[in-house]
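Notes for the one structure printed next.
As you look at this complex, bear in mind that one protein chain is not there, while each of the others sits in place.
Chain naming follows the written order as A and B, and within any one chain the residues start at number 1.
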Amino acid sequence: MKPFLFGLLVIGLLAWAPLVLNDYGTGLLLGLTGYATLATAWAMFSGPTRYVSLATVAFFGIGAYTVAVLSETLPYPLVLVVAALIGLSVSLVVGLATLRLAGVYFVIFSFGLAELVRQTVTWYEVNVTGTLGRYIFLPLEARHIYWQLLALLVLTLLIGIYMRKSRIWLALVAVGDDEVAARHAGVDVTRTKLALFALSATIITLVGAIQAPRWTYVEPTIVFNPTISFLTLVMALLGGAGKLWGPIVGAIPLFLLFEWLSANFPNHYSIILGGIFILIVFAVPNGILARLETLGQRRKGEAQ
Amino acid sequence: MFEHLINGLVLGGTYALVAMGLTLQYGIARIMNLSFGDTVIAAAFAAYVLFTALGLSPLLSLLIVVPAGFAFSYGIFSLIMRPLVRRSANSEALEVDSILATFGLLFVIQGVLLVLFGGNFTSYSYLNVPVDILGAVVALNRLSALILAAVLGGALVLLLMRTRWGLRMRAVAISASSAPLVGINVIQTSRMAFAIGGALAASGGVVISMYQTFTVTSGVVFTMKALIVVIMGGKGSLPGALAAGLILGLVETFVAAYIDPGLTLASTYLIFLALLLLRPSGLFGKAS
Partner (left out) sequence: MSEVLKVDGVSRRFGGLLAVNNVSFAIEPGQIVGLLGPNGSGKTTMLNMISGALKVSGGQIAFQDQLVTGLPAHKIAKRGVARTFQLVRSLPSLTLTENVLISAAYGRERLWGAAALDKVAENLALVGLEGRGDEPVADLTYIDLKRMELARAMVADPKLLLLDEWLAGLNPAELQIGVDLIRRLQQRGITILLVEHIMDAVRATCARCIVMSAGAVIADGPTDQALADPEVIRAYLGDDDA
């Protein structure tokens, strides 16, 4: 009961925050919640299975672009549903084609997927609709977007908590460890991977869709910015992709650092970013949380 | 028709050259290098600077840029990859680690290029004179790009197939764990393969700069295409990379000419997917 009440209190505080914060503060909180959700959703699949997905921005962009295209013709909630369905379908096709093969094919395919989707959308816009770039006019303020993202984050975490108590988590970790052993224990490896990849991709698509109204003007190069895939990955890895709270623990310091860097070193942003990432791969291969746990155990060991 | 064939061969030759570099890095050094295309683009910018600032022809700048690509990759391997190779328990762990580390490197290289050159499309005009070959009109720069790719690629194949040094490389590619048993220093061989891969990337960059427009962010596409060629051809197989590169170049040129230039990448992906599903070990790869 206690953690439940504590959780409610934290969610309440976070939901109340934009009412007292200024625009900048709300914007910061919004961005942070967006990345926390992205990283958590990413880790939901890639953490246990160790299939590194570099396709985050492909789905994020699909979500954002769907909103840009449909926001004037359909009611907003329906637009979100359509976006989620498109994300789901794309992830199922990509997953079916690549997840049966060795992990490295999946990584490579996901690496280029964003570029493929971006070029295809650009081609479609130029040749079929004859426009490149769209305006989104939705009566949504920053705090409305933030509340939706917060709800999505809570939902994602609840799914994560539920998953860890159910057999699917065991199957996912087993798939990450040894697919052959998992298969002979009765796990339908392909379906398990596909289901989780699709779930994770759908949540990522929704983050893109919800955040889209923040830009009033949208074009493929804006919403398919590969930095988003990159940051999501870095955050999840820094915090620890195998842990429920890992991605959020990684997202908070890194998001603030990136905000500060892009404000102060706009030109050298990408260089510093890449450097930090290489350092993370070297210094904390299993993430901060795992590192903290081993430190904790060592301390306990010393005390005994 | 014939003109498209030649243009397709030029493009395909360049892809094959670049992909040979990647197949050395992935097949022998076992590093999946996501920053490979950015090395290519960095070399293209270097050739551009040497041409516009010093008036150096791309053929001469190869003499500077290729050794620089070698040295750069040699350094990257010693600095970043070697510790990863050492700590990884198995090749799978190394694959993931190298993907992540080179993903970071991609952003570093791109960031440096962005600071130096900005985000605009870049090209220069070199040997941009039409040549008539059997009735088809082809730019001389494209023709020389094709010849260059053939010479460089051919030299590499000869080295690998005919020399003792090449034998050592191929031994590591086949089994990195048993190569030490016959006295091969795997780390040294891997570093050499990685560095030569970098040199090939650099030469590919110079060749590309002769006839294509490029930007700081085009690296991703080159990495992607090189990866597709490597996988299509079979990991570590040079003849495979050659064949797959040519196929890719031809398909792209014909799709651009007869269907739509905006769909070339989509067609590349389609071939890739079809191949993965039909022949997962690649055109020349051995069935596992």
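General remarks:
Heads up, the rule we're going with is that a contact is a pair of C-beta atoms (placed from the backbone, for glycine too) under 8 Å apart; a residue touches a chain by one contact, two chains touch by 3 or more.
Bear in mind the structure is a predicted one, so any value in this text is a computation, not a measurement.
Shown chains touched by the undisplayed chain in the intact complex: A. Contact with the chain that does not appear here is found for just one residue of A:P3, A:G130, A:G186 or A:P266, A:G186.
Among A:L14, A:L96 or A:V173, the one in contact with the hidden chain is A:V173. Annotation for chain A: contacts to the undisplayed chain at residues 166-167, 170-171, 173-174, 176-178, 180-189, 242.
Keep in mind that, in the parts below, only the chains that are shown with their structure count from here on.
Averaged Cα coordinates give chain A a centre that lies 31 Å from the centre of chain B. Contact residues of chain A toward chain B in the complex are 50, 52, 54, 97-98, 101, 103-105, 107-109, 111-112, 115-116, 119-120, 122-123, 126-127, 226-227, 230, 233, 237, 267-278, 281-282, 285. If you check the complex, the residues on chain B that touch chain A are 32, 34, 80, 83-84, 87, 92, 95-97, 99-101, 103-112, 114-115, 220-221, 223-224, 227-228, 231, 260, 262-263, 265-266, 269, 272-273, 276-277, 280.
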